[in-house]
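Here the complex is missing one protein chain, while the rest keep their positions.
Take a look at subunit A:
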Amino acid sequence: MRPSPITLRRAARQIFFSSSTLRAAAPAPIAGRSLSTTTGSDCTCGNGSGRPRQIQHSQKLQQQQKQQQRSSYHSYDHPSSPASFTPVEESILSAAYLHVPAHGFTSSALAAGARDAGYLDISPTILPEGAFTLIRYHLVKQREGLAARARELFGGEGHVGAYKPGGLSEREIKGRVEALMWERLMGNREVIGRWQEALAIMAQPSYVPPALKELALLSDEILFLAGDSSVDPSWYTKRASLSTIYAAAELFMTNDHSPEFMDTRAFLNRRLREVNEVGGVFRNLREWVGFTATAGVNVLRSKGVRI
């Protein structure tokens, strides 16, 4: 039976419509970064007029879901998280931050900041985490400032991340990671005399989770800015090792009295080199296990076991 022109037209519209919505649904996902599945990839178009509406609906749902889940890593698929601090918090904290070298990360600094910002001594008590809020302010601001530093260091306009179409070489990425980590450590320079106190506060049980989250966000930021786009399990191991190294280097820095923190820099380089070596060991180990396992299976097969 010949299909009538109307059905044909409808089918054509359908194809056009759904392909355009599909294109809109997948905004250049960095491979593997997005955990959400893409919409309607199994869409066989042209049957029934309800289909595009369904797709649109599921898209809307998905967008809502995306808005609900705040991503804890860099993602093009998730809306950027809302500002970390409200304007009032920002005004108190930014004024208090100037008092940190003198008063440390304490409620004294907060009270002084509140007074500078035109508030009362009692005003900082609305900050939910007290002095820790000031520490978090430091962490967040330094992390957010890294993007601008990365642009200065490596060039690139506005959009930082994977610069070359084919990605960067392993060696280039490592160099950038090291440079960015050093930049971040230098961000502590002003407050380094107070940083041991801050670490002590961060180690208090109720503040450990937010502090660790900030550390995770930092290592993610560094790897993202360095242009790392790995999607294999090394996504996790890289972030984990980077977090460990950063925490260690920061601790080292609090006791470093060498000019321009030379010792810290050397320490950082040693740790990063070690990671490469350990990574090599792991690769070799994996190869060996794989080889042995295959050989074992082959031996068993040769004995007539049906595997």
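Quick note on the criterion: a residue touches a chain if its C-beta (ideal position, glycine included) is under 8 Å from a C-beta of that chain, and two chains touch if they have at least 3 such contacts; residues count from 1.
The criterion applied here is as follows: contacts and distances are computed from a predicted model.
Colleague: Which choice in "2-methoxy-6-polyprenyl-1,4-benzoquinol methylase, mitochondrial", "Conserved oligomeric Golgi complex subunit 4", "DNA polymerase delta subunit 2" or "LisH/CRA/RING-U-box domains-containing protein" gives the name that UniProt lists for the one chain left out?
Modeller: "2-methoxy-6-polyprenyl-1,4-benzoquinol methylase, mitochondrial"
Colleague: From the list A:Ala83, A:Leu120 or A:Ala295, which touches the chain that is not on show?
Modeller: Reading the full complex, the residue touching the unseen chain is A:Leu120.
Colleague: Which candidate, A:Ser107, A:Asn188 or A:Ser219, sits in contact with the chain we can't see?
Modeller: Once the missing chain is taken into account, the touching residue is A:Ser107.
Colleague: On subunit A, where is the contact patch with the chain that was removed from view?
Modeller: 86, 88-89, 103, 107-108, 111-112, 114-115, 117-123, 125-130, 133
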